[in-house]
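These notes are about the structure you will find just below.
Left out: one protein chain. Kept in place: all the others.
The block that comes next holds chain A.
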Amino acid sequence: MGFGDLKSDAGLKALNDFLADRSYIEGYTASQADSVVFAALSSAPKASFPHALRWYNHIKSMDRSALPGVKKPLDSYGGAVPAQGGGDADDDFDLFGSDDEEEMDAIKQQRIKAYTEKKSEKPKLIAKSNLILEVKPWDDETDMKKLEECVRTVKCDGLIWGTSKLVPVGYGINKLQISCVVEDDKVGTDFLEEEITKFEDFVQSMDIVAFNKV
């Protein structure tokens, strides 16, 4: 509570921030609260504190002794503005019962450190996916062995081919089911599809049957 020393820049800044969305110190009319804070200022705030200056000029235009309300000590005005130095007054508001501010600070620092460490570790986990692809040949005369060989020639960083099997479709035609593990960041499904359908002589079409995160 309070604005601190209103003759210093820090106090003026607190007042300025407080008045950014308020027209008066208390409530929605001019009162003795304004008068008290006004009296605490040595002169008009600098133009770098526009909100404080606007309020100052507004209060200056009034007869300050005739304002309603009761005078209270200067420190009781202002919202929960963080007290800069001399923050003895907030003992009553210490909900966590820790009187040692330094200890609190240390704990906070530690937590922030732990959090940033945890965060920096995270990207090291590489997201991988297990894909099952289905490659369909043109007809029953397509050499499935050759087709599989062709598919397995597709190579790139982060791509590992797994087992494969031929699944009969009908009329003596088989399709090739092949599994692979890819690193999500390095290999995209578009890339795979593009590469495999390049073997036009063998491949009619290609589908992704399953896509599982590992």
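In the analysis below, a residue touches a chain if its C-beta (ideal position, glycine included) is under 8 Å from a C-beta of that chain, and two chains touch if they have at least 3 such contacts; residues count from 1.
Here is the rule we use: contacts and distances are computed from a predicted model.
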Chain not displayed: protein name in its UniProt record ("GST C-terminal domain-containing protein", "S-adenosyl-L-methionine-dependent methyltransferase", "Elongator complex protein 6" or "EF-hand domain-containing protein"): "GST C-terminal domain-containing protein"
Per the touch definition above, residue among A:Ser8, A:Asn57, A:Ser76 or A:Thr153 touching the missing chain: A:Asn57
Residue among A:Lys7, A:Arg22, A:Lys113 or A:Lys165 touching the omitted chain: A:Arg22
Chain A residues touching the omitted chain (full complex): 20-24, 27-28, 50, 53-55, 57-58, 61-62
